[in-house]
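Here's a structure for you.
A single protein chain has been removed from this complex, and every other one stays in its place.
Which chain is which? They are A and B, in the order written, and residues in each are numbered from 1.
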Amino acid sequence: MSELIQQDIRGLQSLLQKGEVKPSELFAAFRAQAQAQESLNAFAAINEFDESEFDESAADNNGGDNNPLANIPIAHKSIFCSRRHVSHCGSNILKEFKSPFDSAVVERCTAAGMPVLGMTHMDEFAMGSSGEHSAFGATANPWNTAYVPGGSSSGSAAAVAARCVPIATATDTGGSIRQPAAFCGVSGIKPTYGRVSRWGMVAFASSFDQGGVIAKSAEDCALGLNAIAGFDERDSTSLQVADEDFTAALADSSDSPDSLKGVRVGIPQEFFQEGLDSEVGARVQEAIQQLQKMGAVLVEVSLPSFRFAIPAYYVLTCAEASSNLSRFDGVRYGARAEDAESLGDMFEQTRSQGFGQEVKRRIFIGAYVLSYGYYDAYYRRAMKVRQIISNDFARVFEQCDVLAGPTTPNPAFKLNAVDDEHDPVAMYQQDIYTVPVNLAGLPAMSIPCGLVRELPVGLQLIAPRMCEARLLSVAHQYQTTTDFHRQSPPSIKA
Amino acid sequence: MAISDSDLQKLASLTRVRLSDDERQPVVDSLNSILSLIDELQQIDVEAIDAMAHVQGSHNPLRTRAPEPTAAYSQEQVFDNAPQQQDGHFLVPKVIE
Partner (left out) sequence: MNWELVIGLEIHVQLLTHTKIFSPAPTAYGQPPNSQVQAVDLGLPGALPVLNRGAVECAIRLGLAIDATVNQRSEFARKNYFYPDLPKGYQISQFEFPVVSDGHIMIRDDDGNDGDEEDIRIGITRAHLEEDAGKLIHDLHPQHSAVDLNRAGVPLLEIVSEPDLRSILQAVRYATQMHQLVQWVGICDGNMQEGSFRMDANISVRRSGEPFGTRCEIKNLNSFRFLEQALKYEQTRQIELVESGGEVVQETRLFDTAKGETRSMRSKEDAHDYRYFPDPDLPPLLISDEWIAAVRATLPELPQARRARFCADYQLSDYDAAQLTSDKAFADYYEQVLGAVASKDDVAAIKAAAKLVANWMSGDLSALLNEHKRAIDDCPISHANFAGLIKALQDNTISGKIAKAVIVDMWESGASADEIIERKGLKQISDSGALEKIAQEVVAAHPQQAEQYRQGKDKLLGFFVGQMMKATQGRSNPEQANQLLRRLLDEGKQ
């Protein structure tokens, strides 16, 4: 079975098509692995085998090419509402919450014939970069369980890395797909803002949040993106564009020595300055040299307003979050504090008990930057900085096709190593390379590019809006000449 | 700028998040460390920039929905997660106006 769970999606589909493994057996194999790895605390819930979820017809009609995801198990980040599963979003306030409707992402995966293996843990309301801010306990990094898996899509990244599931959904507001993917040595894609419907995705910061997938390879990400991307009239920010086959550009060119010939890869100088772990920098430079070897042209570029990205990001996301989280008031759903003496008491106790410290901090900051007398100095100013950063990217993409750099400034850190109760800013700096992308709404990926101190390092690739195909193509070509993405944590091999 | 204890009390009241007396000081400290981070924004010149109301800019103007109704939720869908309900209403502690 260990060989089965190491397979990529095409490999699994081929086994299904040939009848060498039944859908139920495939599900059971991953389920067994998920249970064996329960101590990672990647899953909020692991599902029983449910016959009705399987599309047996898909196996009969040799339709593998038409529907390569049929019967491939998937795990959903518990931020995605689902009628069948508890979507608690890592929060006590939604501990027992069962949505009366399915999110667009869950709907689309179900429509693609993907059975749900389970729901994954996450930082509460996607606020965090370590997986430690879940009301239901921290998730561990499968490469070394003393380390964090990154966040906020901590469970999804850890589950894929530990081979508990071939693919998992995730969301990225400031790096929540790419950073845990980097820490866990897996591939993750954050699409253009508006590609994936936010209908049924619990909102953290609405103008940043974007659904995506974490999987073992760029090709598996492309398959997953095919399933979840697409216009949805229920989301006013959903982009009305024709469906695209993101695998179309992934021609197998492993024989071709210069498959990236002519591709201009921009290297933002700000991504390699102070604060970057030198060994991480070295791995990323090696990856960039590999791209060059494959024919890419390297271009030095600059994002001059880079250092304002983190402050602008925290102003805007906290503002949106403080408002988005107002609906958790104990009136219509969610955990309500008992024995409240008055309405005000009920509101305050419910929210005080329901939210964790990090969530409360961001609610306070959000209210502060929007409050009377501060709006212009913070919120309006941050909106303008967002435009400046967006303009920086637009200018840079006149000189290159994709950007390459580190996903994170360091590899995974130890659990409880960052004392964010006292200094939350240290944790915020983890997202220094990922956040600018969300400010501009661009697509980006993180793919494994080696190890530092036996922990994975991620290479981040960034493309212009709507250029996911280009992004996936570069990542895929890199993966045809390297095998970092095939490496799994030592404990998994055993 | 800095957030004082009384600022925090005002924020707590606005956002309906209660903090006990001994909880407040560490929160004030952590908020001030965030504030010093976001105060860096004061160093960039934004004069020439229009505030962008939306990340999508002009790429995605607002669509409107045809005004035909679809079915409303069943009572089960409405009240499945309700902490307290009776006779088709959500109940909350008495509101004194």
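As a working rule, a contact is a pair of C-beta atoms (placed from the backbone, for glycine too) under 8 Å apart; a residue touches a chain by one contact, two chains touch by 3 or more.
The model shown is predicted, which means the values in this text are computed figures rather than measured ones.
Although one chain is omitted from the display, it touches the following shown chains in the full assembly: A, B. Of the listed positions A:145, A:269, A:292 or A:326, the one in contact with the omitted chain in the full complex is A:326. Across the entire complex, the residue among A:8, A:235, A:270 or A:401 in touch with the chain not shown is A:235. Residues of chain B that touch the chain left out of view are 10, 13-14, 16, 53-56, 60-70, 72-73, 75, 78-79, 84, 86-95, 97. Along chain A, the points of touch with the absent chain fall at residues 80-81, 87, 89, 94, 97, 99-101, 103, 198-203, 205-207, 233-237, 319-320, 322-323, 325-329, 331-333, 343, 347, 367, 370-372, 375, 379.
Operating definition for what follows: only the chains that are shown with their structure count from here on.
Centroid to centroid, with C-alpha atoms defining each point, chain A and chain B lie 23 Å apart. Chain A contributes residues 96-98, 100, 193-194, 207-208, 233, 236-237, 239-240, 305, 307-308, 310-312, 314-315, 322, 326, 329-336, 340-349, 351-352, 355, 360-361, 363-365, 367-369, 371, 377-378, 380-388, 390, 420-425, 428, 439-441, 465 to its touches with chain B in the complex.
Residue ranges on chain B touching chain A, taken from their complex, read 1, 3, 7-8, 11-12, 14-19, 26-27, 29-31, 33-44, 46, 49-57, 59-60, 62-63, 65, 73, 77-78, 80-84, 90, 92-96.
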